[in-house]
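Can you read through this structure? Questions will come right after.
Below, a portion of the complex is reproduced, with chain positions unchanged.
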Amino acid sequence: MSESLLDTVRERTPLVHCVTNLVATTFSANALLAVGASPAMVEDAEEAAELAAVAGALVVNTGTMSRPRAEGMHAAAGAARDAGTPWLLDPVGVGPLSLRTRVASELLGLGPTVVRGNASEILALAGHEGGGRGVDATASVEAAADAADELARTHGTVVAVSGVVDRVTDGATVHRVGGGHPLMGRVTAMGCALGAVTAAFLAVGDDVLAATLAAHAVVGATGAAAGAVARGPGSFVPAWLDELALFDGAGGADGAAAQALVDPA
Amino acid sequence: MSESLLDTVRERTPLVHCVTNLVATTFSANALLAVGASPAMVEDAEEAAELAAVAGALVVNTGTMSRPRAEGMHAAAGAARDAGTPWLLDPVGVGPLSLRTRVASELLGLGPTVVRGNASEILALAGHEGGGRGVDATASVEAAADAADELARTHGTVVAVSGVVDRVTDGATVHRVGGGHPLMGRVTAMGCALGAVTAAFLAVGDDVLAATLAAHAVVGATGAAAGAVARGPGSFVPAWLDELALFDGAGGADGAAAQALVDPA
């Protein structure tokens, strides 16, 4: 599963449009290039609408929110919806911070294809208690299970909650993805990069749930591989980008390893 | 001294709110994560006020200044003052550039807990001659001694002037911190990262002068260690973040080495 979608990303180099936060922009672009996609970080409202309509997929990420960027997000998400472009909402910091919480709620109404966040963000987006204190989760993945299922069913979206083991649901079925490494929690914008990579897979896969799982499995497998060679969080970043770029495609051992991370027995 | 505060940072993972510049945002967040804190880069005025009130510490950094970010700075610094949150002012580029010079002067009136800058910035902030030409210092640390002492006494703040040997004063006593490596001057936003790490120590230490010295000593020691293994400025960045994360806590050799950098005989 995951290996063939990765091969397709590399063959088609989908254009992935990101309206993302200031911390994540360079790292997300490099993650997209490493996995084989073509990133474009465009946030002006006029340009964002133009690009979202022709992109293979769109990421809207609410970190370092600003009012002008919120306009770009609305324009991009609206254009994506009208054009049938798949798009992912990454509700960074939603809960304790007012502007982004309002904006994310409005964006949710535009029908994201996938919502990806940590447990606190998913709880807050669903209107439950348990929001984080800043951008880090203070709740566990399983504590956000009901909120995730409810979001998925109400909005017809796939919801991925990131944690030590990720939980991905379409509201009907639930899957878990392992892998990863503790150093991933010591690198900023790692979740944002996971969201961007997921969008690259959405751009080439018609099955939203399968594409989301495949992307999470590739990130889990490459994160584990990078963690095994990194000395600390600084060397993790280049190591992970290298692993993403060098990861085997179909028929390779890496692809099989990634697939084994999804719903292990 | 420095080792026990570092241990406390790691135990408490204080939330450090940064309203910082576009060049420094990712690197500062990664430095905070590496040292054991939890970064949140939030600049919208509404959100900045919300976060500064609950954060462990705040950094306000005037690089790549913009008018909207200046509003976020005022809101954050005002909320920090009202909530008793310690905050650090990093007056990047103050002197030759008008907007940030005005904003930094206004922010100084809100009573920063610590001011950290290079000699040219401290001279300019104190209204003395000798400002830099851009963001790099053209004056020596000792040339800014009177300006630093005056700022510290007038505003009741600790003032840290960064250079080959850092000079830290509360207006009554003066301390110097060695260590570091010449490659630190070849990496952008290194001073901004020092400011962010200092804020993490302010979040857990009641003695402002001691916390500032401890943070500078840890950065000096880890900078020297990273410089010893880096091939050049590119490899210095991941090496330094690794060193920050791997640095010993209380009772370790690293902590003693850091402490020895403060006021060596």
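The chains carry the letters A and B, assigned in the order they are written, with residues numbered from 1 in each.
Everything below uses one rule, namely that a contact is a pair of C-beta atoms (placed from the backbone, for glycine too) under 8 Å apart; a residue touches a chain by one contact, two chains touch by 3 or more.
Keep in mind the model is a prediction, meaning the values are calculated, not measured.
Number of identical chains making up the complete complex in this structure, 2 of which are shown: 3.
The rule is short, and it goes like this: only the chains that are shown with their structure count from here on.
Annotation: 32 Å between the Cα-based centres of chain A and chain B.
Chain B contributes residues 15, 17, 22, 25-26, 29-30, 33-34, 38-44, 46-47, 50-51, 54-55, 68, 237-246 to its touches with chain A in the complex.
Looking at the complex, you find that chain A touches chain B at residues 21-24, 26-27, 63-68, 93, 96-100, 133-136, 186-189, 230-235, 237-238.
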